[in-house]
Structure formats: structure tokens, C-alpha cells
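As you look at this complex, bear in mind that one protein chain is not there, while each of the others sits in place.
Order as written gives the chain letters A and B; numbering starts at 1 within each chain.
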Amino acid sequence: MIRWLLIIALLLLSGVDEANCTSLPSDSQIDPELLRVDDKEYLGVKVTEGSVFIDSQGKEFTWKDLGDKPVILVLSYYTCDGFCPAFNTELRSVLERVQNLSRVKIGDDFAVLTLSFDGNDDPESAGMFREKLALPDELEKDWKVAVFKERDRIKSFTNKIGYKFFWSPPDRMFFHPNAFYFITPERRVSRILHNSLTDASDMELAILDAKFSRMKPTEIVNFAVSLCYSYNYKEGKYGLNYPLFIAFGSLFGGITAFAVAANVSRKKAEKLKISRGKGEKL
Amino acid sequence: MKEWIFTTDHKRIGILYLVGSIAAFAVAGIMALLIRVELSSLGPTLVEDASQYNVWLYFHGAAMILAFLIPGLTGFVANYCIPLMIGAHDVAFPRINAFSVWLFWFAIVLALLTFVIPDPPDVLWTGYPPYSVQTDGNTAFYVFTVHLLGFSSILGAVNFLCTVIYMRAPGMGWNQLNVFVWTTLGAFVIQLVMIPVLASAVTLLLFDKYLGTTFFNPENGGDVLLYQNLFWFYSHPAVYVILLPAVGIILEVLATFARNPVFNYKVTVYGGIWGTVLLGSDVWAHHLYTSGMVDWLRIGMMVTTLLISLPVGLLTISLVGTLYKGSISFKTPMVYATSTLFLILLGGLTGIPLAMTSLTVHLAETYFVMAHFHYIMGITATFAVFAGVYYWFPLMTGKMYNETYSQIGFWLNFIGVNLTFWPLFGIGIDGMPRRYFDYQMYPEFESTQMLSTVGAFIVAAGMAITILTWIHGAILGEKAKPNPWGSKSMEWTHCEYPPGPGNFPTPPEVTAEWSPYNYGKHTAQSL
Partner (left out) sequence: MTIWFRVVAMVSAVALWAVPAMAEGKPLQDHTEHWNTLWHHVILDMTAIAVVFAAITIWFLVKYKRTSEDQEGDSPSLSFGASMAWAIIPIFLFLADDFYLAANGWKLWNDQRQVPENAMEVKVTASMWSWEYEYENGKTSEDLVVPVGAPVVVRGSSDDVVHGMSLADFRIKEDIMPGRITYLWFYPKEVGEHVWTCTEYCGLNHSDMYNKVVVKSKADFDSWLGTKG
């Protein structure tokens, strides 16, 4: 383990100068596997226990206040000048595209919570972070940037959902996973997406997944959409659920065979009728 | 010999179906006995571990459903009777018909290879992945057996739908058809539309196992539950493929032996039979009540499943109603038919708690479910096949079976099945899981298991006597009188005994008053 940490540190040291504040660092800098959340281990975990948060305006809230809808949870720290803002900005632009697809709407169908895992963050730094994020009006209302009220709860919270991070003194920055947690209305983890350049449709499908148990009959289209895709753990994204389409296609196999056969029989039967009419022997 | 192998005559093909399905029934029945002996005492009884036992389970389930019940009802009875009942000289495509019976025989041979190949399939008749993909067992044999039987069934379905639609005797309207013809049409519509879904699902299973695809592997984007949905999408309606023709046969027998028309014919046909076909395709998820599907889907399917009671209730009323003011004689076919009136009640009503998601959350995968579907599907349908064989025996062979021995066989069967399955309801409610090789966690169930095994051996004796009465009757039986039961149905009134090639000495034509149930003062108009 220590060996790996050294390797990472060295790798990062070699790349730290080029680290660009506005774009995502290239993959070569960190071994993404190492900081990956083992999603199979942490899916289904409950996140609620006793967490009280303070948003960027200094207002306290809990999970309950986020409403009876899925939440996209992003863990960040607000003094970060590279990765975290970029990651949240990325989420912003993906969500803008999700809004344009207009299958799920922020506010109605889900909310976003950016949460700091750094005990030194306070509502003020959260506010500055949020400002830099430059959220458009439509996302503004239901995207909270917040800190923990009780700092000593942070560690148990992140441990519970498998989020490992550490402070690297030489870089004066945190190393941490870049993951979107999808939290169900029952406040359990339903999906963890790692791809920093998440596809808008993946984002949408993960929201639908988180919402699956609460879908109303009016959301039949969303329901059908989410049935058509299934999650690929290895690739960390959604793909078409092929057997469903193959099976649906095969529904027409028998009917087609019958249509052909019925056509033949009909002609035969007509011929028979004519020959009967002429009094021929069968 | 040659005239049997190359035959395209629907009657001979029907008898080939009968022989093949009874052979499958016998072997699968022996598997049932082995399973029962194994379970009769705690710990290993017959074999050391479950590897062999699991193959018995597989063969018993797959063969009973796919190679006995479905071909017995839609292969044998439909082939033999439908052209005779509708006054046709043969089916629409006789050569395709011959092809489908040989596909069926080939599938039986393939299934029997289970006992010869080194790693026999052990995936049960359901073949759920990922187990069916990960197992060392030869899942391919399971898949190919399903393919052959499925293909054979689709060809049969196409053939008989065309036959009934285009080859009815001149003058025969839709409301003059035998109820059995209607039930078979319903069954064949299900076969035609839904079998391809099962076929494609098991094909993907094959690809997953042997070609390394990941259709059902969640690690690579597959969905485990989707297979279960696709499987039951066909395999639940398959229950109606079995139940409907079984009810059809029972109604024919009841009508003949009570000398009454089928009660409330039009409601039975358009409400009972077609209602079952329509609703039956929307209830498959009750097999997935505990599978981890999303909650509200499970509750939705509870409502559709409960609604099945409406058409099935109509069918039951028509079964009982047919007896009203009848003239009932209790010959062997009728004893089998009347016994099913009680078996259907038992099997059908125990389906009510199983339709309710919340009760099934406990009952699923226990002996309760097992006893339930053995009553409704296994026993009721088997007794219906037996009623059919006895009923049409004089027609098929021109000879008569031995009434006394047949009745003895019936009583052994009837007592035996009840002794086998009644006690299992009880330990099922107490939690005995099905498909278990051993039950160390429930030693208190041992005596009940033993009782059930005793019952199974009584059934075995009854079955042996029953099949012997057929063989004896076919070879040495007395010559049958024409139309011994006094039926009004066309296969009895217009044919020779047994019917020759072309079926009818003169092609039948029927009047508007004719119906297969013109008993007493009834005509087609009063049905």
C-alpha cells in the first residue's frame, strides 16, 4: 500500500506543474483504479444517519429537507483549485444537457448536493465555490453546496459509502475519488458513476434507476426507457439491454409464420370450394 | 413399420405423439419416484450427494412439462381429434405435421441422452442464469431440447390454426365447434406468439455459456432478472397451453357422459377460454414475486393474477353446470373427468394466496407452491389426458379396454396423488423449501416426506395398471361397438371404427341446427 502511495505521489509530483485549473487533469496522473469506489461493496448503503448540513447561505438542513426524490451527491473540497471545481462544472454541463433531453427535470425528479469532506470548509468557502460554479437559473434552486455541521461525522459518513481520500502535504491537496453517488428517495446509494466525462444519457438513466421504486403511472415512458438499458459494472456505464429487443423481435416470428401459412391455406380452400362446386371427387 | 414412419395421416401422427409423450411421462415418472425415495429419509438416502439428484429434478420437470403435458394435449389429442371434430380429411399441411412429430421424437431422444452424457444438464427446467451459464452441466442439451420442442410446437400451432380456420366441414359455423377445438385454438395462439420469446431467451443463454457473450451477466451489462421475465413470459402462459386443452377434454367427456350440452357454451368459449388466453399473458411476473423486481410491478401483477379467477371461474361453472339435469354414467373416462372437478378446485383455489404478492413472499419456493402446481398442472392435466385416452380408446383402436382394471387403476392414482401432495401443502406452509436434496434444518418433516413417498408408489402402481390396460386393450381388447358412449360429436357419428384414411366415408356437411352437443331437445341454436 505504501509503495503504491509513493508511486502515486511521484507520478503526481511529476505532473503537478502542468495541472491546469480549468480542465480535468489527464488520466496518467492518478491511477483511477486506486481511488475508485468499489461500487458493489457500497450499493444499498443507507446515508441518512444523523447528518445535518449547512448550505452556502448558512442554513441548516437534513436529507429529509431535500424532498422525496433522488439526490446526486458529489463529495468535494472547496479550497481545491483544480479538480473539484472542474468536476462540479462538468456535472453542471452534463445536467444542462440532461435538462435539454427533458426526460427528468431537476427539482421535480432529483436534486444535487455538493458536500465538502474537508473539515476546514465552512459556509463561506462553500458560497465562494458555488459562485465560481456559475449555476444557470434552472439548476440554481435545487443544487445545494454544503458542509457538515458536525465535522467529526465526516469520516464515518465517507467510510460508510466507501469514499476514500487523503491529504498529500507535498502537493497541498487532497486525493480523492471522482464519483457521482445516486441516492434514492429512501436515502440509499443506488448507483456510483465514476466517469468524469459522464454521458448525459448515463446520468439520466442513473437518476431513473434511483427513482425506479417511486415512479408514477404517468412516467410510463421513463419506466420503459430505463427497462431498455442496463448497467455495465465493468465499463461503469449503461448499455442497451439487448435480450429485451431480441425477445421483442422474436414475438413476430410465429405470427409471420402463421400469416404465410394462412395465405397458402386460404388459396387451397378456395380451390377446394371450386372443385366441389364442379362436382369433382376429392 | 414403414407406414408409421412415413405417415402423414393426422391420426397416426396423433398416436405417435401419444406414444412419445407417454414414454417421456414414464421416464419422468421414474425420476419422480427416485426423488421421492431420496427425500423419504433425512440425509443421503439413494445417492451420496445432490449431483445426480439435481439431474433427476431437471429431467422430471423438463420432460413432464415440455415432453409429456404439452405434446400429450396439443400433440396427441389435437392431432387425433381436431380434423375428425371439424369434418376435415386431414390437417392443412400433413407433411409439416409429420415433420413436427419427428422433431418431437428427436427432442425426446435428445432429452434421454441426459442419462448418457458425462456432464448432464442440472439447470432445472427453468435454466436461470447465472447458474446455467456457470455450471459444468451441459446446458446446451437443455437449450436444444427446448429449441426442438418449441419449433415443433410452432409448426403444430400454424398447422392447426389454418386447419380450423379453412377446413371446417361445409356449413359448420364457429359456434358449432367442439369446446375442445376452441381450447386448442386458444392454446395454439399462445404457443405461436410466445414460444419464440422463450426460444430466443434460451438461445442467448447458449451464447453466454459457449460463445462468451454477456447477455445475462450483470458484470458486463447484462440483466439477471430479464431472463426470468422472458422465461416466464412464455412459461406462465404455457400453463394455460396445458390447462385449456385439459379443460376442453374434460368438458367433452362430461358432455358425453352426462348427455348434456356444454353449459353456457358461448360464455365458456368467448369469456372463459379467450379470457384466459388474453389475461394469461399478463400475469407472468407472479413467478417473480420474490425475485427482487421493483415493488410496484409486483403489486401490479397481483391484480392481473387475481383477475385470472374470472375466466377460470367461468370455466369451472361450465364444468359443473354441464352435469345439471344430466344423465350421468360413471365409465372410466367419466371417473377421471369428474375427479378433475375436485382437483381443479384444490389446485385452483390454492392459487389464490399465491396470486397475492404478500402471501407469496412466504409461500414462494416452498412445497406449498410445489403441491399447488402439481395439483393444477400435473395431476389435473394428466388425468385429463387419461380421460381423453380412455374416452377415444374405442375410436382409436376399434377395441374396448378392460373396465374393471381401469377403474382400479383410477382409484390407485386418485388416492395416491392425494396422499402424495396433500401433506406437502402443510410442510410447505411451515417452510420446507422445494428443490432440496436434503432437509437437515427441518428434521421434523421426515414423517411427512415418508408419507408422501408412500403415496408416490401407490401412484406408480396405478399408472402401471393404467398403461397396461391400454396395451392390453389395444391388442387383446374386445371389439368396440360403434359410438359406445352415445356421443353426438362428429368423430363418433360420422366415422368408421377406427377411422380410415381420409377420415370420412363421405365428406360431412352439417346443417345450421347441428352441433356436437345435440342431446335431448338441444340444437346449435340453444347452446
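Details
The criterion applied here is as follows: a contact is a pair of C-beta atoms (placed from the backbone, for glycine too) under 8 Å apart; a residue touches a chain by one contact, two chains touch by 3 or more.
These numbers were taken from a predicted model, which means no experiment stands behind them.
Which of B:P237, B:G326, B:G409 or B:P499 touches the hidden chain is settled by the complete complex: it is B:G326. Touch with the chain that is not drawn comes from one residue among B:T366, B:T453 or B:T466, which is B:T366. One of B:G186, B:P218, B:G378 or B:G455 touches the chain omitted from the figure, and that residue is B:P218. Of the residues in subunit B, those that touch the hidden partner chain are 49-51, 54, 122, 124, 126, 128-131, 134-135, 218-219, 222-225, 258-261, 263-264, 266-267, 271, 290-292, 295, 298-299, 302-303, 306-307, 309-310, 313-314, 316-317, 320-330, 338, 341-342, 345-346, 349-350, 352-353, 355-359, 361-362, 364-366, 430-431, 433, 435-442, 486, 519-522, 526. One chain is missing from the display, and on subunit A it is touched by residues 40, 43-44, 46, 186, 188, 190, 231, 233.
Throughout what follows, only the chains that are shown with their structure count from here on.
Each chain gets a centre from the mean of its Cα atoms; for subunit A and subunit B, those two points are 47 Å apart.
Those residues of subunit B lying in contact with subunit A across their complex are 89, 92-93, 154, 157-159, 161-163, 165-167, 170, 191-197, 199-201, 204, 215-216, 218-223, 226-227, 230, 233, 294-296, 502, 507. Touching subunit B in their complex are the following residues of subunit A: 212-213, 215, 230-235, 238-239, 241-244, 246-247, 249-255, 257-258, 261-262, 264-266, 268-269, 276, 282.
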